[in-house]
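Only a part of the assembly is drawn; its chains keep their places, and the rest are absent.
Chain IDs A, B and C follow the sequence of writing; residue 1 opens each chain.
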């Protein structure tokens, strides 16, 4: 009994905050909570959920490693009579009791708007992406869609930089190939922070502006103190985690819960 | 029936020999089971053992293939990528509407071809298999993403899904597949001339050559076996997940190697059995499952898993040394 | 096929490895029912020729006919199918498998596609019994001594029917009693009308076994003679291109004054399961021969002295004071050198050049403050190569490409480079040709004359009796007798060695 949570990773501050918020809330409300980390491996997530089923949890909170790929895990849980809440990443092809998450596409559009403003509608832009994660793909799609409003802005390069080290190398090399870049959009804080380092080490601080996504503490501090980091799309993992536990408790108490609980991302551009 | 593997003394007492050979790892496995069932009363249930077997199936089957490769003194680091490619091939063929059987055949064929490439590079160009398969690990991983640009591909073919979801005679089909493949691999290794040739080649390449064994041919065939086993793993994985993931199977090669080595397969070649590998895979499965059941935090799981591998291999090595 | 008919005929066979000419020009005529010995110095190309016949290597040029028909085996199966069996010089066994599994490798009896283990063991057992070899077919090869492995190799080579049987130095690691078994097998083979090609460096056994003898020099055919029409001296002269009067060089009087304290004193040395209560003295300048049957524990005593497998009890004194030796490094520091019996595994780094091999046990002498000094190192390597007459292109030649005898000399060179006070030689002339043997004996004598104390383990009785000042005979891990050479005859030594005397 209690809540079982399957989170997609533990090596990202965003998920650590979700995790911490969930544990704090569960503690505060006196509900048992167990957390498994899928380490971005779908079959581990499936195994984690199967183990939750054997343990007999009442509600499964899951942040899918993959929207479609989580289908069997969620269906298994539902078949075992467990209610499912998805957090951060939606599930496709199966109905869940509730979805709590950031609208990544909208966040991408807002990043584009910020970029357009900062560059005054003119310039060359590079993107650091992570093509195998859907929430990131949605951000990039939203960003590209948003930039369509600014015909003077051209996307000249897009490279993958999954870890911070990879993002640093990708940003360095893109700047080397296109020294006239004036903006970089990083799919997450890691990518943006790495891009800012690359900009500085290439001596292009005056010319290039970097926008990130996630808005964890480190990135917000960077926006405050580092002129290269002009802004970051801010998600609210603490709200997500708390809301997930509250929703789960509501379900256990037999209350009705909304099917979607979107959390609109903010734009952080400094204190 | 007497056993033919080389590490076993042959004699009247087959059971005693078995016990002696596998004492170290069986001890580890039993110890883990006892610890977990004492700390969690749901661990010791049929449902949970079905769970463990299902979870371990992908690793176990890949490890059967890996056992052949290691036995030959080679290594195959590309199986994680082959698992992903196989799932993707299946999903794409199903997507074309060709149906289950062609999808199955082409998936297995893709595994065989990737293995053929590994084997040919190793045998004919005389490159070390470690570096060949590090390279093909990257190449095949690149291949997976070509059809979808990195996105996963759904595969909801009912027969395909049934493999991972349905049961037969009360046991999940996946478990039947694991047991069937275990039997085939065990018999092929322990009781056929092909298996014997693998032991000879792995034990002393030059001696095998002088005995008239086509050593290059053996290498190529065995990398193909490894490729096909990985493809079967890929089928099971994508069946369980209803989809082919582009990052499927990542770093599974290390689990497969760990399973084989835990089971007493020597990385130097020439020594190893399928029975050992199956037990090794079960140790890894029980460990993952048991720690999940105990809600051990992820980082501690990493530490405990590493320590258990160390202890189990050490027990195995020591129990074999004692017997001289 | 009648006795005396030509079975195998070779003309103008040539084999090159890149720039290296292994066989220049080889002719050979082998007849049914006769033992045809091939005699030549190390590196003359004998093994290469046999590998060509066995289908392991292809000749660069030349014609071969077998039973009158053209013979050009591309694989070992081709050769076997044509009726050729070979016992290889370099052991070609799988240590991880049992004796039976090795003997019948690739010819396992099957039933419906599956190996029948019962038949496999039965067949192997029958074969071993038929050949009269003392082997347990269920034993793992890894657990056998070198000599026993050699017997397995023989059984494996003879496990299928053949018209021509090749033995490439089958006795190099056998003691006389096992060699006797082999000779009986060979007699049986020739009686059945089979042709036997035999390679050995042991002149006595060649004279005993052979019908025809072909001499090879530098990869080139020299002559074929009948045994009855020649002598050992004549053969040696043909082989090395000059006359050699005496195989065992005379003793040179010791230069150092004899002292009362022995250089090495061993008392009551025991190691469980290996040897028991071994005691002996060794004076500076003395050569103590250690004889025994295979498995009598001689090598284990030497390993204990050298700190590899230290003894459980007993004491070792050097120059009158007790020493503890628990690692090879300590042994070397004490001035002990150890020419091991298995040069491939314990002696050499085959993939490296000669120079690092020669200096590997004496690195300290070629370095200062941890840095290698390549000048002295190269000079030392060159000196040893010259002193021992190692046939090599340069001091950088990869050791693995040298012939067996030359490799043996490299091991010797390696230990001479440490300038040892006590030198242990375990089967120092295994697989070495007569010319090289003479050189090695000469060097041993020279070292003894310079005051080096020498322990020489050998399974060749003539060698022990020819070289040693005193002989220690071991039997089943114990010292059966120690006596001055003058008091010993071959018969007496054998009685002690076989344990017939208490």
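Keep this in mind: contacts are C-beta pairs under 8 Å (C-beta built on N, C-alpha and C of every residue); 3 or more make two chains touch, one makes a residue touch a chain.
In this text the structure is predicted, and so the values were computed from the model without any measurement.
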item	value
Displayed chains are single representatives; whole-complex counts	A x1, B x2, C x1
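The criterion applied here is as follows: only the chains that are shown with their structure count from here on.
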item	value
Category of the chain touch graph - line, ring, star, complete, other	line
Central chain of the complex, centres being mean CA coordinates	B
Chain centre separation in whole Å, for subunit B relative to subunit A (CA means)	34
Residue numbers on subunit B that touch subunit A, as the complex places them	42, 45, 47-48, 51, 54-55, 58, 145, 149-152, 154, 164-165, 237, 240-243, 245-248, 250, 288-289, 292-293, 295, 297-299
In the complex, subunit A residues that touch subunit B	10, 34-37, 39-43, 46-48, 50-51, 54-56, 66, 68-69, 71-72, 93, 131-132, 134, 137
Touch list for subunit C against partner subunit B, complex	54-56, 75-77, 80, 88, 90, 92-98, 101, 105-106, 108, 110, 113-115, 117-118, 121, 138, 140, 143
